[in-house]
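A single protein chain has been omitted; all remaining protein chains appear in their positions.
Order of writing sets the chain letters: A and B. Residues in each chain are counted from 1.
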Amino acid sequence: MSEEHKKLSIISFSGDFDKAVAAFTLATGAAAVNWEVNLFFTFWGLNILKKKTGRAFIGKGILARIFNFLMGGRKNLPLSRLNFAGISPHLMTGMMKNRNVATLSELIDAAKALGINLIACEMAMHILGVKKEDLIDEVREVIGVPSFLEYSRNGQIIFIS
Amino acid sequence: MSEEHKKLSIISFSGDFDKAVAAFTLATGAAAVNWEVNLFFTFWGLNILKKKTGRAFIGKGILARIFNFLMGGRKNLPLSRLNFAGISPHLMTGMMKNRNVATLSELIDAAKALGINLIACEMAMHILGVKKEDLIDEVREVIGVPSFLEYSRNGQIIFIS
Partner (left out) sequence: MSEEHKKLSIISFSGDFDKAVAAFTLATGAAAVNWEVNLFFTFWGLNILKKKTGRAFIGKGILARIFNFLMGGRKNLPLSRLNFAGISPHLMTGMMKNRNVATLSELIDAAKALGINLIACEMAMHILGVKKEDLIDEVREVIGVPSFLEYSRNGQIIFIS
């Protein structure tokens, strides 16, 4: 397998804390050993990329605004199990710090520093009324399925739901 | 990469509304740009393919019948989060219509029209007591893991859980 095949495309569909950590751990780990990495955020995963890291009424349309408020941003990501009303992600972050493991915020910074291709799903943004300016500036493109598949050619695709 | 490598095999394990939309969006988007697509339904994913779109006591054995009733059909798929007792999938469908985005029903029709290979998992059907005649006619085959892997050779596999 030639170098060009060392390519990983991750579809980050989930907005759960633990799965976001998994997505960024895989992405940064792969980029660190020179794999090309595409990190594509869709649906709940968009919450990780929102500029506003807390709850905010963003989006177009009353339903979208309520839905975005309820989902919140990066600071509101729940644990997929044993969430205990949102306390667990904070405890987990504490455990990660104690063990000298990169926290989610640090992983996101590492992804930016490593030049990982952060892309957002056009259709999910359209449904949820989220605009490009609602997302962090590092999001390079807003694309659809055909473009994502083109980016992922010859590589491996992982879906984190 | 030759044309024959443009192949996507999706394992649709989830019976959640949002993940079913994701599976069919990926499948139809890939088929639209001439990828070969295998859409393999297992466990909760079988609910999407049931002929009876509402709750029904299908299956063999009392436990299987109760379980199938509780899971329901395509109209009972819950949102994986913020489901609000089943109201959210309807609100979400409304938002999709307002934005002129294909709804789940339209995506399923598109998948049929595009000739996407809809296949069902033999073992999951056996465990849940679901028979081929309980599923929509477009399901071409009921197969096991080895056949699925054979279909997926040289392609990319995605698992939506």
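Methods note: contacts are C-beta pairs under 8 Å (C-beta built on N, C-alpha and C of every residue); 3 or more make two chains touch, one makes a residue touch a chain.
Here the structure is a predicted model, which means the values were calculated and not measured.
Within the set B:26, B:49 or B:71, the residue that contacts the chain not displayed is B:71.
Subunit B residues in contact with the hidden partner, per the touch definition given at the top, are 11, 13, 15, 42-44, 61, 63-64, 67, 70-71, 78, 123, 126-129, 144-146, 149, 152-154, 156-159, 161.
For subunit A, the list of residues touching the undisplayed chain reads 1, 5-6, 8, 14, 18-19, 22, 25-26, 29-30, 32-33, 35, 80-82, 91-92, 94-96, 98-99, 101, 156, 158-161.
To be clear about the criterion, only the chains that are shown with their structure count from here on.
Note: centroid distance subunit A to subunit B, computed from Cα atoms, is 24 Å.
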